[in-house]
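Structure below; questions to follow.
Every protein chain of the complex appears in place save one, which is left out.
Right, chain A next:
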Amino acid sequence: MTNHFNDIRHAKLVFFIGSNAAEAHPVAMQHILYAKEVNNAPIIVVDPRFTKLAAKATDYVRIRPGTDTAFLMGLINQLIQNEWYDKEFVRTRVAGFEELKEVAAHYTPEVVEDITGVPAKEVVRIAKLMATHRPGTVVWCMGLTQHHIGSSNTRAACILQLMLGNMGVSGGGTNIFRGHDNVQGATDMCVLSHSLPGYYGLSEKAWRHWCEVWGVDYEWMKSRFHSKEYMEKPGFTLARWYEGVIQEDKIYQYTPIKAVVFWGCSSTSQSQYHKLKKALDKLELVVIIDPFPTTTAAMCEKDNVYLLPSTSQYETEGSVTSSCRQAQWRYKVVDPIYDSKTDYEILQEFVKRFGFADKFFKNIKKIPEDVTREIARGTLTIGLVGWLPERIKKHTDNWHTFDIDTLQAKGGPCDGEYYGLPWPCWTEEHPGTPILYDISKPVAKGGLPFRARFGTEYTYPSGRKENLLAAEGVANPGSEIMGGYPEFKGWKTDVRVIKEAVKRGMAPFGNARARCYCWNFPDPVPVHREPLHSPRPDLIKKYPTYPDKPNHYRVYTRFKSEQKPELVKEFPLVLITGRVVEHMGGGDETRSNKYLAELMPEVYAEINPRVANNYGLREGDMIWVESPEGGRIRVKVKITDRVDDRTIFIPYSFGGMFMGRSMAANYPDGLVPYAIGEPANIVVNYGYDIKTQIQATKEGLCRIRKA
């Protein structure tokens, strides 16, 4: 999130695309409804499904799944064609406008209507609404990201905000509501296969930086890996790791995967689940560290599973990071109950047995405070330098002294600081940065320009040369240079450089323009590409997907060879998945709560009345939903207008059933969740983002028949 939840109270318009915040983020709704009530802000909801959030919208736009980029580019085109865009913002802080304009021109309201199903008039009306209600905020979630062009979708949304001049201002921004407790913290620590903590990547330089922070020898670290090549090579992703076991797609690794550890992770939130199950039954070792015996454990039908009971968040303590980049200290409420252990303790026991405890705990004498301190010392890239445990605790203990609108403390022990020290918190005295890219404030007081990450100049394929740094006169107040400037040399690894920059009123990472044209992406300007499994064969020809991608996070990933225009004949319905408010993620925790299970006891497919009548289905009938990859699930019919007559929706938080079979007998005695059901991800289709490899769960085809 560039801004924060509370800042939405300043928005004059809230635009949701691929988000059902009313079910996924009910607590955040207080700020959205406040903007609606007090600012008279239009609430625009763009979604294939009339969600509970749509029920709170002033303007609901039904869109065909997988066509978000086309819709967003249509809006951008309207802003440009009608000169509704923020010309001064574009002149001073944006790069690649000419290139954007050229690509966007294709997305006329009529073209957008053909691709997305949104009437041409609506495209114009929504664009005008956004142009006349500034600042407005744009919110998205998995509905925008989980597509094979997910990275284009998100970039198109960012460009839309650039055109409106809504970046770096209160009430504006691109605000991506994170879906889990502390998921921003997990992301910042890069619990990912392609980067060390703090987004440092996997280069030798990155490894050397962290080795220095950890106080271990780089050569020793290298000796732990198969080779230097593998040390620096992105690993398998969460979306595709099972291919490393079953190898139905070619893998690029010297060995198949032999063991997997699920640490507070639900396997049922991954697509192609019937293939993932194959992997579970083939692995030599499956370790599950969780407060609950999860669906993953019940799915394993080979004697290869170890359950390590861990504590809940109430039985341990430490810092957690909110969606808005804020840290908060979570204190322990009760001591661990039964024979569960904290995550710290489990990790310690592992490390001891692996034989490198001396190296692992070199800087860690007191857990968790020293862990937080080590993170602060190493994570310069996003400015966690100021996140010291005592500062975080001080904020948490005095949270009543902070203003609900601005997050700033008025008096008291944290006077002038922003709640939770939103990163970047450049130094031990920095107040935090509540709004990213806000040039109205000095850097030392929480201001920030756009980052200069891609050099100072670029020549586009057309031959046009552009200065990538911000225009003359555009900088934070008090900046030594009143205009663009490149990044400070060495700022990512030397805290003295950061301090020097901030002292001079400048951002350590420079002051540049935001790019509309990203030459390091397959589509430098976002363009529409039909989903791999599209219901519109005619559009596949016009907007084909990418060529196949070998060695994509160590696995061959099919694009073009998977895009089959004839598939829709056999699989005529589009399948989308999503949240229900009662259950969380894979649902192992919430389905084990009797009251939540009572409210949402079983999995179902939402089907439009027209489809139900055409298939001869009545409310409560059981149907088989089948995917092109051979996945099938048995679920109950729920007839509703939430979905249109080409789409069905299934919530993804169920588990404990597998393609018609109950796995209840596989749970330890007495621990079967109150609610079990088929995981929707068994029938979610093949398909992954070209850049990030996120699974495409919000597009794809299926067929249904009465069970």
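Throughout what follows, a contact is a pair of C-beta atoms (placed from the backbone, for glycine too) under 8 Å apart; a residue touches a chain by one contact, two chains touch by 3 or more; residues count from 1.
Quick note on the criterion: contacts and distances are computed from a predicted model.
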Undepicted complex member, UniProt protein name, chosen from "Cytochrome c oxidase subunit IVB", "PQQ-binding-like beta-propeller repeat protein", "Formate dehydrogenase, iron-sulfur subunit B" or "TAT-variant-translocated molybdopterin oxidoreductase": "Formate dehydrogenase, iron-sulfur subunit B"
Contact with the hidden chain (one of A:Glu349, A:Glu598 or A:Glu619): A:Glu598
Footprint left on chain A by the chain that the document does not show: 22-23, 26-27, 29-30, 33, 37-40, 50, 52-56, 60, 581-582, 594-596, 598-599, 640-642
